[in-house]
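Sharing a structure with you now.
Yeah, one chain of the complex is gone here, protein chain that is, but the others are all in their spots.
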């Protein structure tokens, strides 16, 4: 099954499980979403539980917050993550803070699904990875799957979660990634990372579409005699510090790979955690291989996105003192 | 002169200098702003150059972008930084990207001034420090003064800058901070940090209202025999890496202090830079003393904000291996 | 059409028979009591703020008819997504006075656990959703909750409020649009009190009225004298009934006046003409309603003093209790970020609780 198919599968599974779950957004109904993630959902569950909205992300998230507060389980689709900003206030001021500011009287269990990341020739406004904004916002959870099975299992956990979850779907691997996906009920808990491959010389941390790039880079590094351990945190908030620290303590080296602009990113956070909690184990600098600190380009996308050679270069850095 | 007075002084100075400069926002006219930063400006420059707007941050920044693109110099006031999010799309998708996405054909020289930070019993929504969102957005500059003289000099530089600048005013010290401010023309360049005090054992980096807290903590640390160097970067973007790295290489220790939630913050970025570029000089972990990863509280604000004892604790951490 | 202003109670307290909603005497007295209580509470709280006992306050002075009248047709099971200038709704719906007063103090009895500034109540007990500072955000939320109720087949009605300033917000546009497209059972009340802090409503929009904005969304828009509680009630009753019957949302503009400054941090004299203020004082909604009751023979001085004295007593007692309560415990800082705290939050909590030495005392004053 593709990663995209796993998303659809998760949605259907939970909609069958729990009739409070509703799905809405721009073009999610008859069209089934611009990527097809909601294909067949309106047909199966009707227009009450899967419906198109006016073109207002502010309205989509604002109404979702109200629904969640009232007691149903909204899953809002934002067509591209780049278009989430008209709803930013509702996300960071409202969804994220509802439980806290009301002392737990009102809560906001909802999922915001959105395709994210580059690699599809989407240029400036159909490619960005802005997880950092949300990771810096207490009250939100932030989840990024990198395999089909995880996509299903993490999405089901997100829908069942009692707090608002940003579910970021790496669109570059929507269809290119294929893998086994358990039928029916399949739950992957939030906050538990995954060791993608074991290694002894350097820990590489990556999520979403970058995981497979890092696997190729690790192959490359292996040719040069370096054994790379790859970790996919799966959720950035809550973040599985232990799996990262344990690995870094073992390998003594750390390289973080991500698509977002390098500075002030979640990659920076991981580097900071390592510098705070495992510095005495480090045998080289903590490398960050990110997007550049520029807006996302169109024609030069292939240079902007971390690729094998840039990841290999990053790994090399961790071996220089 | 107070820091607040220095802001007013800078606005008037540049409005006299350059008749393209206009000032607007909610309540900035007759009322002179809720903090008084624009007091007397409408009286001196008239309603065409200093005017109140409808209650729409989206409209304030959207129109400011259009003004800047057309060729005048808008200075938009957002009443509290907590209320900037309805304008987030215009800031991160438009102002920040106008120059890049148009290949330099259209530019967006504008200043967004906004009171920021805690310490005034403003609670949940009148206290936040969200500089990280903007520091992670290529195309924006982000400036935070910590003294009256800097407030004037940096604001004048920001107004003259050819790119959009977020000018964050630490409201806690608006009136409590007083200092000499040069008359008339006074320019402090963006991108040059300031050594607040020299020291040899640990580098503390802080901006805005945290600088004075760190000075008190440094006094405390001195009593315990530790010599602290304090650095105020003054602008977070562009960031003066050199002044930080040079200091850390000298002291071997680094503690970053800031009000924003700890994780995925600009403090994380500084820690990451140090872990990337000065790790071989470090004699202890890089400590971060931030706000907690919770929304901003009201009654327990004094615990939420880094205070002397927490900064001292952070400094101590850098001495533990 | 939308500019016509419905008034029922005339200056002298007379009410046109054909328009009078004919509430029972008991109901009329209950409503009047709530209006007076609201004003007393506002006064007392502002005094507390001036004395430094609480950090901030914001009154509804002059807008009692507007918000109490609109809330009146709502059933107990109905929901409110309020702005910050509708305190009377809490009293009308029988909220626990301690819940209200504890919120001002942000003490350990505060339902919001001291997370928000005064007047940002959250009262699940009366379906009164946690108040937010960012203007307008409640509007699209109310629309969404109403959509949810419709999907579930509940017959709940939702009422939400904003000011004249709030009509310019993103969420006003999104909330009204969504509510209309999905024909959600939601009533939007714009309390047009003529000012958004120092900005007059004529600078807020060039629309001939706030009610006229309903046409942009294809919903009914009604303009009503916001200082006439019977008129407000009548209009809102229609809207609530229509919503409950599946007739979709309504926009109601209550034309009223902010008789005080914006908040305890504001001084309206700096930007507002005293004459304007004076002229609105003549239209005081409580005075007007009192005359109506008097004409009906169900108001007298005794009734007035009974209301005042008993409520003042209750309020004083509640304040005394609230003052005696401590701040929330330090550890609570880390609760309610999520249902379960993350590893990072637990670590941060333990660090904080482990600290020694004096806490900061540098917190300043709130300016707005």
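For clarity, chains are labelled A, B and C in written order, and residue numbers in each chain start from 1.
Here is the rule we go by: contacts are C-beta pairs under 8 Å (C-beta built on N, C-alpha and C of every residue); 3 or more make two chains touch, one makes a residue touch a chain.
In this text, all values refer to a predicted model and were calculated from it rather than measured experimentally.
Please identify which of the visible chains the hidden chain touches across the whole complex.
By the stated touch criterion, the chain not on view contacts A, B, C.
Out of A:5, A:66 or A:86, point to the residue that touches the absent chain in the complete complex.
Candidates A:5, A:66 or A:86; residue touching the omitted chain: A:86.
Can you tell me which of B:5, B:33, B:139 or B:284 touches the chain that was removed from the display?
B:139
Which residue among A:5, A:103 or A:122 touches the omitted chain?
From the options A:5, A:103 or A:122, the contact with the absent chain belongs to A:122.
If I consider the whole complex, including the chain that's not displayed, which of B:2, B:38 or B:90 touches that chain?
Of all options in B:2, B:38 or B:90, contact with the hidden chain holds for B:90.
For chain C, which residues lie in contact with the unshown chain of the complex?
Residues touching the hidden chain, for chain C, are 168, 170, 172-174, 177, 180-181, 183, 203-208, 212-213, 215-219.
Give me the chain A residues in contact with the hidden chain, please.
On the chain A side, contact with the omitted chain comes from 26-27, 29-31, 34-35, 52-56, 58-59, 79, 82-83, 85-86, 119-126, 171-172, 176, 213, 262-263, 292-295, 297-305, 307-310, 312-313.
Touching the absent chain: which residues on chain B qualify?
20, 22, 48-49, 53-54, 56, 58-59, 61-67, 69-72, 74, 86, 89-90, 93-94, 98-107, 138-139, 141, 162-163, 191, 237-239, 241-242
Everything that follows uses one rule, which is that only the chains that are shown with their structure count from here on.
Based on CA centres, what chain would you say lies at the far end from chain A?
When every chain centre is compared against chain A, the largest gap points to C.
In angstrom, rounded to a whole number, how far apart do the mean CA points of chain A and chain B lie?
Going by mean C-alpha positions, chain A sits 30 Å from chain B.
Would you kindly tell me how far, in whole Å, the mean C-alpha position of chain C lies from that of chain A?
Distance between chain centres, rounded to whole Å: 39 Å.
Taking each chain's centre as the mean of its CA atoms, how far is chain B from chain C in angstrom?
35
On chain B, where are the residues touching two or more other chains?
Expected reply: 82, 85-86, 124-125, 263, 292-295.
Mind pulling the chain C residues that touch 2 or more other chains?
Only 110, 113, 115-116, 120, 132, 134, 170, 337, 342, 344 qualify.
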